Structures are given as structure tokens and as C-alpha cells.
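Step one of this worksheet: look at the structure below.
Right after this comes chain A.
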Amino acid sequence: SATAASVPGVSKSQIVLGMQLPQTGGASPGYNKIDDAARAYFDYVNSKGGVNGRNIKLVVKDDEYKAGRTITTARELINNDKIFAFFGSVGTQTHLSVVKDINRRGIPDLFVNSGYSGFYTDPKKYPNTFGGLGTYTVEAKILGKYLKEKYPDKKIGILWQSDDFGRNALAGLAASGLKFEARKTSASFVAGTHGSIGLGTQIGQLKANGVDIVIIAAVSSATAVAYATAAALAYKPTKWAVISVGADATTFQTILGARGTAPATSAALLAGTITASHAPAAGDADDEYIKAFKKINDDFNNGADKRWDNNVLQGMNIAYLATSALLGVGKKLTRPKLVSYLKKNGSKLSSAAFSPIGYSGTTHEAFTGFWLGEYDASLVLKPIDGTRVVYTTDSANGPVTVSNYKRPAIAADALPRVG
Partner candidate 1 sequence: MLKVANLVTEFASIKALNDISFQAKPGRITTVIGANGAGKSTLLRTISGLERPTSGSIKWFDEELTDKSVEAIVRSGVAQVPEGHAVISQLSVAENIELGGLFRKRQARGDLEIATKEVYELFPILFERRREPAGSLSGGERQMLAISRALVARPKLLLLDEPSLGLAPLISAQIISIVDQLCKSTGLTVLLVEQNANTALAVADHGILLALGKVVADLPAKELIADSALRAAYLGY
Partner candidate 2 sequence: MNSSQLALSNLSVSFGGVKALTDVSLTVPKNSVVGLIGPNGAGKTTVFNCISGLVKSDSGSFEFDGVKRAFPKPHELVGLGITRTLQGVGLFNDLSVLQNVMVGADKKYRPNFVKEILGLSGKTEANLVRRAEEALAWVGGASLIGREPSELSYPDSKRVALARALVTNPTLLMLDEPAAGLGQDDIDSLAVLIRQLKKRCAILIVEHHVDFVREISDSVSVLNFGKLIASGTYDEVKQNPAVIEAYLGHSDKSDENSKLGA
Partner candidate 3 sequence: MNSFLTAFFAGTSQGAIYALVSLGLVLVWRGAGVVNFAQMGQAMFTTYIASQLIQNEYSYWSAFVIALISGALLGALVDLGIMRPLSSRKNSQLLNSQSMRTTVPVIASLGILGVLKALAGIFWAGEERGFPAPVPTTGLRLGNSDLAITGFDLFVIGVVFLALVLTTIFFTRTGMGLAMRASALNPEVTRLSGIRVGSVRTLSWAISGTASSLAGLLVTPKTNLSPNTLDLLLIIGFTAAVVGGLTSLAGSVLGGFILGYVIAFVNVYSAPENVFLAILIFLLLALFLRPQGILGSKEVRRV
């Protein structure tokens, strides 16, 4: 029909989504599982008849986490693959290079895998861009408030990677009243150098200044190196608290495991670490969403590495969200319709997350709530003190409050329901 032909990426039988992420290169480890997980979920949806009779096709481009490359792959997705919408782009710096262009062209930019609040907090600037994570600021605020109240007399320090992620986390912690002093309680490193330059001096500084509680705002591989370095320096802080990006237990154990650390030992290292999550813990085998997603992952994931972890969960979850949004728009699918649907109804969409979606007229942040947990000895993230409390706040200076959001149950067929 005439209308279908005029919408790029949408035909009678198909909806094409495009994703850019580092599949190769230094920034790829971990993230390169997100696309396979999302595709697995879409394949599952397709196997169930698709969305309104249309199959979802996910086209993936490797941008190697180089912004210069992202610009080219985005043009390829737009012009050659004729995608209907961008979906799940990974990375702040890379996405920055194309977000303006995508919005200018009116292409929906769904569920961006970046916690950088700059993408979401000014919907007038980027009307088509919608988050796929909680922002670093929100998470850090929640974590900071908790630590400050729980450990009023302890010396709290931070190890952060000096990029947008680290800086956002620092800003969030500052908003919660946690301030750090350079060269005393604040140790930073250039992102990506934890291997070659090492974290010896940074950890050494924290130790020398008697920091009791160390917050880590860094990627998972750096977290693993930080723990190992601390062990080598015989530094045992009372508590570690890790921003969720760097708290992937699987990565942690893989790296230390391959270093010859027995799983039990590395588990003991990580056990007791505090981190936050908007979604259920990947290791929470009893969670209904996890169960359903895991099954789909087993059956449909054709990726190189389909081991279940936070990245796979995230990929599945945003695919679930995308499916609900597409279902919600209905049969007559156009780009403006999708965008306005998300603006109006986004906050009603449900997913595996224990947090509501934050989309509104003033922000396009996805998950505004986090719950805090501690890794137990088997490296499952368990709510602190046994009961899960979801806190919510905004990316600015708003207060941290307890959320009363109730996550809807997942349907038996693991497909989203809308309306």
C-alpha cells in the first residue's frame, strides 16, 4: 500500500531496526553481546508471528567505538539498510557524533545504551532520542545517598575513569553530598589505561589516605584489575561500592579466573560489594523475567558468546521494550507516530526493570529508579538487608525517594502486552 511504501524500513512484512556498537576493538568486550541478545529476542518475537504481522530485522554495524566510524555506519544504516529506527546504540562518545543528525532527520532513536544524561534531559534538543539505561547521575545519586547515610563516620573515596561516565558519576555523587578531595580520596585514571599504566598508584593513594569505602566508577575489566591491585597492595577497604557499569560479576570472574584466581577466591573478593541495578540481578534465577529471557537466550541466541550476563539481559530487555513500543503504535507504523507514542505512553511501558520508564515532556531518561544490592558468596546480587527497595530520582538536583512502582508480571509467552 502507498503508506507502507513511504515509511523507510517498514514494509508489509518487516520492520528494520539499526544498531551500532563496538563489535571489535578495545571497547568491545562485554558490549558486543548486546546485539546478539536483542536479536535473539526479536527472532523469538518473529517466531511468534512478529509485531502486527511484521518481522523485526536488526541490522548491526560495528563502529569499533570510534566516533569517526559511527558517522559513516549511521549513514549506511539510514541510506542503504533503510532502517526505520535506530535501536540500542552503544556508547556515549560514538552516539554523540550522530545524535544531532539522527534527530534532524526525524528518525526515532530508541533505547540508547548510554547513561549520559545529556542525551535525554533536553527533549527539545533531541526529540527522537530515548534512553535505554538509567543515567549515571541518577544511579550515583542513589548510591551516594545510601553510603553517606549508612556509613556516616567512614572515609569514603572513589576510583573513577576520567571520561563522561566517570564525570557523570562524580556529579551524581556530589549531588548526594559526597565530595572527594583530589589526591586524597579521589583517584582517577584515563579510561582504557588500567592495563598498561596500571592502577597501582591510584589504589596506593587511596590506601595511603586510609580510605575505608571505595566507590568504583569504571568499566568491569578495570574493576577486576582494581580489586587485584588492592589485593597485591594488601589493601582491604571495609566496603567496595561499584557503579553498575563496572559491576558485571561474569566479566569480573572471567578475568580473574583466567589470571589463575580460583572462582571461589574471586567470588570471595567480590562478595559484599555494593552495586545498584534497575533490572533484576542477572544471577537471580528465580526472577520470572530472567527465567523467560534465559530460555529465549538458550533457544535463539546465535552470537559468538551467549553466556548469560548483565549485557545479555540488557539486550533482551530493550528488545522487549522495543517490541512493546512497536505493538503499541499499531498497524499503521510511522516514525512520528512511534516518537509521539513513546512520549505519551513510554512511562506506561513495562519491562524486566523494577523501575518505571521516565519518558515525559521534560526528559527521555529510561530507568529513573535503582535498587541497591550486595553480591553474595555465589555472586548473585541480593537486595541489601533482604528486601528490595527501589529508589528514584532525577538527573538534576531532585530528591531521592522510594519508588512505589510495581513491576507487572511477564506474560506466559514472554511477549509484551500493551493497552
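In picking the candidates, the idea was that all candidates are chains of the complex that A comes from, given by their letters.
Basically, a residue touches a chain if its C-beta (ideal position, glycine included) is under 8 Å from a C-beta of that chain, and two chains touch if they have at least 3 such contacts; residues count from 1.
In this text, all values refer to a predicted model and were calculated from it rather than measured experimentally.
A.B. asks: For chain A, which of 1, 2 or 3 is the touching one in this complex?
C.D. replies: 3
A.B. asks: Spell out the residues on chain A that touch candidate 3 in their complex, using ranges where they run on.
C.D. replies: 24-26, 28-30, 32, 162, 182-183, 188-190, 192-193, 195-198, 200-202, 204-205, 207-208, 221, 224-225, 228, 231-234, 251, 254-261, 304-305
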